[in-house]
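Structure incoming, see below.
Moving on to chain A:
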Amino acid sequence: MSKKLTIFSLFLVAALMMAACAAPQPAAQAPAEEAPMEETAADMSGKVVIASGSMIRIGGSFALTGPIPDPGLNIRHGAELAIDDLNAMGGLEGFMFELVAEDGACDGTQGTNVGNKFAADETIVAVTGGTCSGETFGLVPILLEARIPFVSPSATNPDITSADCDVCNRVALSDALQGATDADFVVNDLGLTKVAVVHDNSDYGKGLAEIFQSGVMELGAKVSSFEGVQVGDTDFRAMLARVGADGPQAVFFGGYSTEAGLIAQQMTETPGLEDTAFMSVDGAYTQQYLEAAGDASEGTYISFVSGADSEEMNEEFDAKYMEKYGVSPDDLGPFHSQSYDSVKLIAAAIAAVASVDDNGNLVIDREELISAIRSVDAFEGLTGTIKCDSIGECGAGGVQIFQVSEGDFNQVSGFGME
Partner candidate 1 sequence: MTSSPATVQAAGTEGRTSLRQFTRVLGAVILLFVIWRVTTVGLSEGYPASFWISQALNGLVLGGVYALVALGYTLVYGILFMINFAHGEVMMIGGITGYFALQFAQARGWMEGPWAVVVVALLLIMFIGMAASVLIGVTLERLAYRPLRQAPRLVPLISAIGASLFLQYSVLLIFGVSPHSYRKPALISGGLRLGDVFIPYTGAIIFVTSILLMLALYFIIQRTKLGRAMRAVAEDRSTASLMGVDVNAVIVVTFMLGSALAGAAGVMLGFHNTVVKFNSGFLPGLKAFTAAVLGGIGNIPGAMFGALLLGLIEAIGPSALGIPTEYKDVIAFSLLVLILIFRPTGLFGEVLSEKKA
Partner candidate 2 sequence: MTALLSVQRVTKVFGGLTAVDGVDLDIEERSITSLIGPNGAGKTTLFNCLTGLHRPEVGEILFSGSSLIGLRPDEITDRGVARTYQNIRLFGRMTALENVLVGQHLRLEASHWSAVLRTARQQSEERAARELARDLLDFVGLSGREGVVSTNLPYGDQRLLEVARALGSRPRLLLLDEPAAGMNPSETDRMMDLVHRLRDEKGITVFLIEHDMKVVMSISESVAVLDYGEKIAEGTPEEVRANARVVEAYLGPEVEVQEATESASH
């Protein structure tokens, strides 16, 4: 018996040695073995090498589950269409693009997991996403360390781009711009002096509401109340009764479409708010808002960040979207064009730095790609002419303000009116 045990433990030791010794090998031997191996994706000097016949893989972090899966799906569709279009045009030097879609769930934990998944995969060239700011904050530190640039189509938190983070980019416009423009519109264009501010306690909604609040106060108007609700609430009557007691001239809501629609609708049932103006932000610039608000949506204001989009490109895009997914893009959420553009932007940057080496492999230098994204200039996208600045703000155009009439958004102010 003891002999058996000895043999057995010897075997175990051997197995363990295998396990333990295997670890140092990649690091120690990788540089030496680099040259002869064709399959290797990235070498030590920070290059992505794509063997001929392989795909150029772009990661995507989308909020497919979690609180706002609808816009997440819409953004994914936009990215998929961009990949389809890129490949339909023959890809890049004969290399096709591939979207590696992951579920970021609009949540920091999932964002971290997704980021680590991309960072571990040496074939991932760049990332589009994340959908939500919290999710994107999960991606940031990991992608920064892994030197993978990302372009977010919809994370609007002002803190996402900064001078410290060279891989962080977005085609969405920062909330700072939208909040300030909305405040200007309410005070100067509508001439209101007393507004109530409501937010949905998401980092997006609350951030916007605070920017709006300070904007309004700077312009000399009064903020009668500042209230929060929760994403997913459906009964806002108690909160609105309180807001209404102060008799504001307008209610501003920072948040997403369902809550915005319901607030607009329930305002008509609240004493003191029946005829008060309602304004919300790009999160509510959807078909869903119109549906949720019903007749109450008439006359409400919604701001949206947009570019001087060419109608022709957008119509073409909408048609393709309809064809492939059987839904109109606006049914799901507002950021499909931004998503499409962020992928196209990444592809353009890749095209600028990629080169084919002697073996027929496509070589992309990570550092070059990071700076190439920042130096994109005059890229024609669905949202307009995109130009990235030094901190990664690539959003085109500006803030437009729409008023709902006859069940449709009609622009009343802002960018593109002149």
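Behind the choice of candidates: all candidates are chains of the complex that A comes from, given by their letters.
Operating definition for what follows: a contact is a pair of C-beta atoms (placed from the backbone, for glycine too) under 8 Å apart; a residue touches a chain by one contact, two chains touch by 3 or more; residues count from 1.
The model shown is predicted, which means the values in this text are computed figures rather than measured ones.
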Candidate from 1 or 2 that touches chain A, complex-wide: 1
Partner candidate 1, residues of chain A touching it in the complex: 65, 69-70, 73, 201, 226-230, 232-235, 237-239, 241-242, 245, 258, 261-262, 265, 269-271, 288, 291-292, 294, 331-332
